[in-house]
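All protein chains but one are shown in place.
And now, chain A:
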Amino acid sequence: MAHQAHAYHMVDPSPWPLTGAVAALLMTSGLAIWMHFHNMTLMSLGLILLLLTMYQWWRDIIREGTFQGHHTPPVQKGLRYGMILFITSEVFFFLGFFWAFYHSSLAPTPELGGCWPPIGITTLNPFEVPLLNTAVLLASGVTVTWAHHSIMEGQRKQAIQSLTLTILLGFYFTALQAMEYYEAPFTIADGVYGSTFFVATGFHGLHVIIGSTFLAVCLLRQAQYHFTSDHHFGFEAAAWYWHFVDVVWLFLYISIYWWGS
């Protein structure tokens, strides 16, 4: 078997970039077809293909790293840069929605009554469920750090417990937020207040779900002995992502829930 004279990872040919691209094609075209002809088939097919692609692509990365040993220090460095750049792009994504919020709220138009919150909007009390949500996410930041230290110290059971607690806190946040959405006295259709509120908090909620899923995968991997005390980058990436989700919430809470109320 030929051996490489370098520490980098030359990946096997893979079908997943193609299936992923086709999934994107199906989801976008499907979205247009759904909007015009009320048929969800194409979009749903795209979603299924996306899930299949993500499952198999990330499964293959776990095989390459954990089972084949391809994630040498230089390769891991590249993965770190990659995750940092991805999170940075997500920061810019949210920046746009914060820009929209401040654009409308710092100079409220006469149509809104020249004030923020606009006339007719009953805002949520920032010191009720939103404050609880803040405490929940901050606590989950502590538990995920506990999990990291447990992994680094080789404490298998504690790592599993603290990681499980982190995920449960994430689910609790999602459940509380879903309840808030249901009970809110305003909707996304209630002018620019409704739009900025639900688009910003809605995308945040989606990221909480994504982050919880990433952490859940890490929990399964920790249970299956994938992580060692000095090599567990998948977990670190999930923890970075989770801290990012927490920080976005803090900005949302301060700007939209508190200052905007």
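Brief remarks on what is shown
By our rule, contacts are C-beta pairs under 8 Å (C-beta built on N, C-alpha and C of every residue); 3 or more make two chains touch, one makes a residue touch a chain; residues count from 1.
In this section, contacts and distances are computed from a predicted model.
The listed choices are "CCR4-NOT transcription complex subunit 11", "Small ribosomal subunit protein mS26", "Translation initiation factor eIF2B subunit alpha" or "Cytochrome c oxidase subunit 7A2, mitochondrial"; the UniProt protein name belonging to the chain that is not shown reads "Cytochrome c oxidase subunit 7A2, mitochondrial".
From the options A:Ala7, A:Leu25 or A:Leu206, the residue with contact to the unseen chain in the full assembly is A:Leu25. Considering the complete assembly, chain A touches the hidden chain via residues 1, 11-16, 18-19, 22-23, 25-26, 29-30, 32-33, 36-37, 41-42, 45-46, 48-49, 52-53, 56, 60, 63-64, 66-69, 223-226.
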